[in-house]
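One chain of protein is taken out of this complex; the other chains stay put.
Chain lettering (A, B and C) follows the sequence in which the chains are written, and residue indices restart at 1 in each chain.
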Amino acid sequence: MKVNVRLFATLRERAGASSIDIELPERATVDDALDVLRERAELADALARLPVRVAVNREYVELGAALHADDELALITPVSGGC
Amino acid sequence: MKVNVRLFATLRERAGASSIDIELPERATVDDALDVLRERAELADALARLPVRVAVNREYVELGAALHADDELALITPVSGGC
Amino acid sequence: MHARISAEPLSLSDVAKLVAHPAAGAIVTFQGTTREVDRLDYEAYVEMAEPYMRRLLRECLEQHGLRALAAEHRVGSVPLGEASVVVAASAAHRQEAFAGARAAIDRIKAEVPIWKRELSGGEARWVGGVLP
Partner (left out) sequence: MHARISAEPLSLSDVAKLVAHPAAGAIVTFQGTTREVDRLDYEAYVEMAEPYMRRLLRECLEQHGLRALAAEHRVGSVPLGEASVVVAASAAHRQEAFAGARAAIDRIKAEVPIWKRELSGGEARWVGGVLP
């Protein structure tokens, strides 16, 4: 199944894209998606260095959460809004 | 010696004036001035009921502070500025 | 240190602008507004209140490590919903800006010679306060 991955800040710059699609087996979890993303050359370094929190369909979720086809998964590196 | 007494809020309304002059002996203190003011018919009730802090020449002072001719003495009842 | 007693309506943005500073990352403001009654009438011992407020602001600025601090208090009639007092504090970080603005309004209410009378349904009464 296809999942859309949103990228921001450092990760967006590394990937040269604000979103990418990845293929995952049916019943994959967020953790499985992260494994796939860590193997991508353009993200490997940054994902080894930066902690990430994951949002699915615009809600923060835990690593064990199940994914579904066409979900929007976002990689949230440490946030620095405010001032 | 003459001392000018500034009145505000409840005391101003009771006295029907925003300031009054009182006569005091030389070397009188703030406490002496308060004794004189408590004997005035228009202020007696209010001064028996309300606590007051005294300012002399626009600075808060203690009751023992000495007064001088033409000092400006203000009777400060509990304040309620702000909101 | 800007401290002013004024009979005119107060402007939040004007007071906030007074504390802007290139090294200040945080600005906190406080507005006290008339609520629940038709209006409040404020009376001040202006000749003392203004310099006292200025000195009080300087002490708060030093104690809380602020960049700037300003306050204005209105006198006369303040109708429902309008501001009787505005305080603005700026600091490098938000912790100090919040603490400084809070200290300033706490001290203004407790120490500055200003009194208010409440007008509600045709009745007027002086509001009990704090002895400085």
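Simple rule for what comes next: a contact is a pair of C-beta atoms (placed from the backbone, for glycine too) under 8 Å apart; a residue touches a chain by one contact, two chains touch by 3 or more.
Since we're looking at a predicted model, the values are computed, not measured.
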Interface residues of subunit A (partner: the chain not displayed): 6, 8-10, 12, 51-53, 55, 58-60, 74, 76-83
Positions on subunit C contacted by the hidden chain, ascending: 11-13, 16, 20, 22-36, 80-81, 92, 94, 97-98, 101-102, 105
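Heads up, the rule we're going with is that only the chains that are shown with their structure count from here on.
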Innermost chain, where centres are averages of C-alpha coordinates: C
Longest centre-to-centre distance from subunit C, chain (CA-based): A
Inter-centroid spacing, subunit C versus subunit A (mean Cα positions, whole Å): 48
Gap in Å, rounded to a whole number, between the CA centres of subunit B and subunit A: 73
